[in-house]
Structure formats: C-alpha cells, structure tokens
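Of the protein chains in this complex, one is absent; all others appear in place.
A and B label the chains in the order they appear, each numbered from 1.
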Amino acid sequence: MLSYVPVLILFIFALLLGGAFVFLSYFLGRPKKTTTKLNPYECGVEQATLPRIPVNIKFFAVALMFLLFDVEVALLYPWAAYFKSMVSEGLGTFVLIEGLIFIGILFVALVYIFRTGILHWENGK
Amino acid sequence: MEYIVLSVIIFCIGVAGILLRRNLIIILMSVELMLSASNISFVAFSKMHGNLDGQAVVLLLYVLAACEAAVGLAIIVGLFRLKGSVDIQLFRDLKK
Partner (left out) sequence: MNILIQSLPLLIMPAVAAFILLIGAMWRRISGESLLIMAVAGLVAALFFGWQGFLAGTASFPADIIFDKIFYLTVIIIAIALALAMLVSYNYLAERKLPWPEYLALLLFAGFGAGLMAAGTDFIVLFIGLETISIAAYVLAGYTRDGSSKEASIKYFLMGAFASAVLLFGIAFFYGATGSVLLSAAPINKLLMVLALALIISGAAFKVAAFPFQWWTPDVYEGSPLPVTAFFATAVKAAAFIMLFRIVAGISGGLGLKFESLLIALSVATMTFGNLAALFQENIKRMLAYSSIAHAGYMLIAFVVLGKDANLAGAALLFYILAYIVMSMGAFGVLIYLSGGEKEFCNMPDVAGLGRRSPWLAAVFGLFLLSLAGFPPTAGFVAKFYLFKSAMAHGYVLLVIAAVINSLISVYYYMRPVVAMYFGEFQQERSLPKIRYSVAGVLIFCAIFVIILGLAPATILAILSH
C-alpha cells in the first residue's frame, strides 16, 4: 500500500497545479463576454440555422409507446420464472389464465394505439 | 448499510434537482432519480432481511415509474408545443 504514496502525491500535486492555474486565469484574465465569443463556432461563417432542429413529434409518441411496452414486459419475468414450479403444484391453469389476462390488457392497449393512428407515419394524420 | 446511505444520497440529489433546476426535463429526471433511490433501498433492505418481498416490489415500481415518466413526458411535449420551451419559469399564468 505504501508504495502507492508517490502516486497519491503526484495526483495531489497535479490537482493543486491545475486548480491554481484555473484560479489565476480567472482572477487575472476576466474574460469579456461578447456576442461573437458566445456564438457556436462555425468556421467563421455566419450561423445559418438554430442548432436545435425540432424533431417530428411522432418520434416522441413512438418513444413513449416503446418505453411503456418495454417496461411492462418486466412484469412477465417473475411470472415466467415461477411458471414451472406453479405447474408442478397443480396451479398451471390458474397461472396461465393470469398471464393471458395480463397480455390481453396489453393487447387492448396496442389495438387502441393502432386505431388512434399514433403509429401512422405517412401523410401526417 | 452502505446501500442505504447511497439511496439516501441519491434521493437528496433528486430533491435538490427538483428544487433548483428550471428545465422541466431535468426536473422529471430528478423525480425518476428519487424513485430509483427507493428501489435501491428496497433491494438493500431485501438483502438485509433475507426475504424476497423487496425485490418483487422493485419490479412493480419499475413499471409505475415508467408510466409516470411517460405521462410526464407527454405533458411536457404538450407544453413545448404550446410555448416552444420547457423552462418552468414560463408557466406561471395561474396566480401564485
């Protein structure tokens, strides 16, 4: 452990030195904020468009749908993991129906999403 | 024990984020951070007590957190279309 002490000293030294330089330049330099300086750098050419391009709102909708359906499946993991032991206890039908009801609810949601046209990409409905 | 401390720290970061930040997306992330903090402590306590209740709960909470995030994002998208920004300072038309 002791052999690492020089490394530690090196680290501390580097930190101090770096910090000192930053502080010194902050106090001595006092950078002026001008419009040109704050602009995004674009090779001297005038900025053409805003850097943030509005993304089509449908991306958000699809992302939300993905988020929901992706995470809902997490509930199926324990169901799948316990399925075999439940079957051996003679509760197979009950567990199967339970799982089917859950998937059925997800299916209803999917049908609803399809019919309301959220996943419809063309001719922007 | 360390995990409990970790979860408390994460929870506090979430609270600080909600109180200090002005961007709605970041506030939403802070809320999710708070939910994740309780997930961590559920798992930690589950290990401590040696029963699996806590871990089963975490799965349920994942789904709830996702639903909340989805609704929150949808509301934020609606607000963005209304005002063109997600800065919380813009939304104080109602009397304070």
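The rule is short, and it goes like this: a contact is a pair of C-beta atoms (placed from the backbone, for glycine too) under 8 Å apart; a residue touches a chain by one contact, two chains touch by 3 or more.
For clarity, every value in this text was computed on a predicted model and none was experimentally measured.
J.: Counting contacts across the full complex, list the positions on chain A that touch the omitted chain.
T.: 105, 108, 111-112, 115-116
J.: Given the full complex, what residues of chain B touch the hidden partner chain?
T.: Counting over the whole complex, chain B touches the hidden chain at residues 4, 7, 11, 14, 18, 24, 27-28, 31, 34-35, 37-39, 41-42, 44-46, 48-49, 51, 53-54, 57, 60-61, 64, 67-68, 71-72, 74-76, 78-79, 82-83, 91-96.
The definition used in the following text is that only the chains that are shown with their structure count from here on.
J.: How far is the middle of chain A from the middle of chain B, if each middle is the mean of its Cα atoms, in Å?
T.: 13
J.: Per the contact definition, I'd like the list of chain A residues that touch chain B in the complex.
T.: These residues of chain A touch chain B: 57, 60, 64, 67-68, 70-72, 74-75, 77-78.
J.: Name, in rising order, each residue of chain B that touches chain A in their complex.
T.: Residues in contact with chain A: 56, 59-60, 62-63, 66-67, 69-70, 73-74, 77, 81.
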